[in-house]
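Submitted below is the structure of interest, expressed as structure tokens.
A single protein chain has been omitted; all remaining protein chains appear in their positions.
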Amino acid sequence: MPYNVLIVDDSPGMRKVIRKMLGQSGFATDLCVEAGDGCEALDVLSKQPVDIVFTDINMPNMNGEELMEKISVSPEYKHLLVLVVSTDRSEERMQRMLALGAKGYVTKPFVPRTLGYALTKMTAGRA
Amino acid sequence: MTHVRTVAISDCIVSADHNAVIATHALGSCVGLIIYDPQAQVGGLLHYMLPDSGLDKERSQQNPFMFADTGIPLLFHAAYRAGAKKERIQVTALGGAQILGINDSFNIGKRNLMSMRKILWKAGVMLHHEDVGGTSPRTARIEIATGRIVVSSCGGHQEIAAS
Partner (left out) sequence: METTELKPTELKPTELKPIMELAVAEVLEAMCFISSEGESPEAAGQYPPDWICGELDFAGNLSGSFGIAVPPATGATIAANFLGEDECDLSEEQTMEVICELTNMVAGTLLANLDSRSAFTLSPPRPGHSAARAAGDGRTGCTVALDEGLIATWLEIRDRA
């Protein structure tokens, strides 16, 4: 089944790279939207039917961890699958994000196949 | 009746023949790039030596399969002509080793791999499998009927099945 995806990163270049990797991975997507920080992401989520969120952590206005905190306490976002894509590979941060409900964690830099594997693992078992 | 077609260094073979097996040997610093469309049952193997034809334009005109940037597009175009579709193609990279005992201060194997990754990324093509690097040469073969790839190195081998 095709998924609706939201890419959250303050770098337009990185958003483009993730979008391109999604396209070439063959992962079925219907809608693919973008946001530059956590605030924009929440705005998009309130208006669009998103299934999967890719989020960076270090972003202005509202960072990825703050975004996860908001998502984790909102029943309307319970269905979301969140994949963190970040330069922060510290154990402390990974554990915090996973504890908040992130389903996967990819560290930058990464090769295209890594994103595909993470997505496949995250969506395994979903119809 | 299965028959084996061998790809030499700086060479490329594409086939839609279900009885064909395409093979190559002595993948040291060279890279063997194998592509396969499981629906059309079309496959190809390119064995290239060097990353960039810009350093020797004349030679690349004589033999474009010697270089990654000229050989890889030709591999794909030949596969398309034989019925393969870009969105279905699975890509496997092999080789790019730094062979011990050979004077390779430029680390040609690593550069060959880097050039391949850049070309595939720019073309929007995913690299699905790889068995690269290290210090040992490899031998590889692909069965056109099934897409099954067998890679041999240092007395061992592994199989990569088409998905």
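All chains are identified by letter, namely A and B, in their written order; residue positions are counted from 1 within each chain.
Going forward, a residue touches a chain if its C-beta (ideal position, glycine included) is under 8 Å from a C-beta of that chain, and two chains touch if they have at least 3 such contacts.
For clarity, every value in this text was computed on a predicted model and none was experimentally measured.
For the options A:17, A:32, A:45 or A:68, the residue in contact with the chain missing from this view is A:17. Only one residue in the set A:58, A:74 or A:120 touches the chain that does not appear here, and it is A:58. Across the entire complex, the residue among B:5, B:25 or B:117 in touch with the chain not shown is B:117. By the touch criterion stated above, the residues of subunit B touching the omitted chain are 107, 110-111, 114-115, 117-118, 121-122, 124. For subunit A, the list of residues touching the undisplayed chain reads 10-14, 16-17, 20, 58-60, 63, 86-93, 96, 107-111.
The rule is short, and it goes like this: only the chains that are shown with their structure count from here on.
For this pair, subunit A with subunit B, the centres built from the Cα atoms lie 34 Å apart.
Those residues of subunit B lying in contact with subunit A across their complex are 87, 117, 121, 124-128. Subunit A meets subunit B in the complex at residues 20, 23-26, 111-113, 116.
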